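In what follows, a structure is listed as structure tokens, so that the remarks can point back to it.
One protein chain is absent from this view; the other protein chains keep their places.
A and B label the chains in the order they appear, each numbered from 1.
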Amino acid sequence: MNAGLIAQNTFREATRDRMLSGVMIAGLVILIATQVMSPLALGEGLRLTIDLGLSAISMLGLLVVLLVGSSLVAKEIDRRTIFNLLSRPITRPAYLVGKWAGLAGALWVVTAGLGAGLWLVLLSRGNADHTASILQATYLAGLELSVVTACAVLFSSLSTPVLSALYTLGLYLVGQWSYDLRSFAGHVPAPLSTLLGTAANLAPNLPLFNMRTLAAAGELTTPWHLAVATAYAAVYVACVLCLASAAFESRDFK
Amino acid sequence: MSVAARARARALGVRERMAIAWAMGLVLGAAACGLAGYAARALPPPRPLEELSYYPSGAHLEPATLGHAETAADLAWLRAIQYYGEHRLADNQFARMGHVFDILTSLAPRFEAAYEFGAFALAQEGRDFPRAERLMLKGIAANPGSARLAFQLGFLYYVQPGGRQLRRAAEYFQQAARLPGAPPQAARFAAYARQHSGDLVVAYSLWEDVRNHSQNHYLREIAQKEMEKIRRALETGRREMAVRKLPTPVVLLK
Partner (left out) sequence: MQSPGVRSAERHGIDRPAGTASDSNRDLAISARGLSKFYRSPWTLKVTRGLEDLNLEVARGAVLGYLGPNGAGKTTTLKLLTGLLKPTRGEAWLMGIPIASPESRRRLGFLPEQPYFYDYLNGREYLKMAGQLSGLASHEADTLARHWLGRVGLGERPDLNLRKYSKGMLQRLGLASALVHDPELLILDEPMSGLDPLGRRDVRELILEQHERGVTVMFSSHILPDVEMLCDRVAIVLDGRLSRIADVGELVHDGRQRVEVQCSGVTVIEIPPAWSTTVTRREHGSDTVFVVEQEHLLNDVLAWLLRSGVRVRAVSPQRASLEELFLSAAESSEERRSA
């Protein structure tokens, strides 16, 4: 229940922050821009719209995670507003879970909003047949952002906002390359291959949430893929929040 | 038991709570690694890495797009069209066009329009048929089920400036005709190309297919006529009755 209250409060903070409305506006501007650029694409305007639209959701969401998520806990410690919370009967894990849930919730709202905007643009072009693939791609983008938000909460509870943003970005990059790392690990000798394999496992497996290629062609992914992606996101987020709780438990607030 | 008694009974020290959080984190982490490994094996990304190794420049670019290869490809597509248009109106020199389309199709191997446009532009305005051929073959390797690309490669051979390659053209028209979503003209193009490449026996059976399966009675009549021509040519030994030397295609750029 306390985690829910913290989540509600964090959601309120995120949605009252001008950043989120700025991001929504930026996303809508990008969608409009795709329609302006469409005639230049020699008949591939649909592809352009879907690709840029879905990329905008991911990139703008990542921007929010880096700017807001990385200071989520660090800012509270810095400004000492955390004293008012942790001196109440709330456990530290509940606090972290609440922080994650609040920001992830706000990001789902942004994802859904921009996804709906993309869908409306496609409808206006007469491409209603892409609804299902857009829905799937948007859902996976939301899962991806939830995973990256958990990483941001972990770093934010241990470090300053700037360092936390850098660590989160670093982990995001390694996560995007995780399939490449696995592949390289298979072609290099022993100690390096172990290192690469470990990095690929530790970093979030972000390509799992990427179906932009399929969506561009209007194709759907399998329900099994969606199920595996959902399960992976849930397990990874839980793992990261447990580790954050372990580290946060002994933290002193001077 | 009162609240106080319950709290006293279950009060865990900081160390115990940390240990529990670490243990849960490790278990969940192991589960996440397992799921990630499974996903990497069973749900590979839409683009297998080994096919990209044929084009190292494109392969190196893809990781830099951080999962947004399709969008980067779209932006490269817009650029490629601009490049083509500018040089078509100016100097008809397309020195970089091969490289641009190579990058583009490495980023988005399923972008069929890019192969098509690129190959024909390279073959005709670019006067670089070998490169055009390589581009189309790359497209077919990445999209083995694409009837469109197979047909277009056949057509590329058919209109090859300086000398058609009718046998190759026929081969790809036939391949296209066998694939789902084949253009309706693929079968008769295959028959036509076989016939005029001198391969009368195969051409005869291809025309027979057209006659037996075409919905268009006009096409069935044409097929019947060509079959009779081929039969007479084979019976009399006068191949010139069925085989015609087709004019050599040239590219005229004004």
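Keep this in mind: a contact is a pair of C-beta atoms (placed from the backbone, for glycine too) under 8 Å apart; a residue touches a chain by one contact, two chains touch by 3 or more.
Computed from a predicted model, the values in this text were never measured in an experiment.
In the whole complex, not just what's shown, which of A:Asn2, A:Thr160 or A:Thr230 touches the removed chain?
That would be A:Asn2, which touches the missing chain.
So one chain is hidden, and I want to know which residue out of A:Pro39, A:Pro89, A:Pro191 or A:Pro223 touches that hidden chain in the complete assembly.
Spelled out, the listed residue whose C-beta touches the missing chain is A:Pro89.
On subunit B, where is the contact patch with the chain that was removed from view?
Looking at subunit B, the ones touching the missing chain are residues 3-4, 6-8, 10-14.
Using the touch rule from the top, list residues of subunit A that touch the missing partner.
The missing chain touches subunit A at positions 2, 5-6, 9, 12-13, 16-17, 79-81, 83-91, 250, 252-254.
Assume only the chains that are shown with their structure count from here on.
Taking each chain's centre as the mean position of its Cα atoms, how many Å separate subunit A from subunit B?
Taking the average C-alpha coordinate of subunit A and of subunit B, the gap between them is 32 Å.
Which residues of subunit B touch subunit A once you look at their complex with the stated criterion?
14, 17-18, 21-22, 24-25, 28-29, 31-33, 35-40, 42-47, 49, 63, 66-71, 73-74, 77-78, 81-82, 108, 110-111, 113, 117
Under the definition above, what is the set of subunit A residues touching subunit B in their complex?
Per the touch definition, subunit A meets subunit B at residues 37, 40-44, 47-48, 51-52, 54-55, 58-59, 93, 172-173, 176-180, 182-183, 200-201, 205-208, 210-214, 216-217, 224-225, 228-229, 231-232, 235-236, 238-240, 242-243, 245-246, 249-250.
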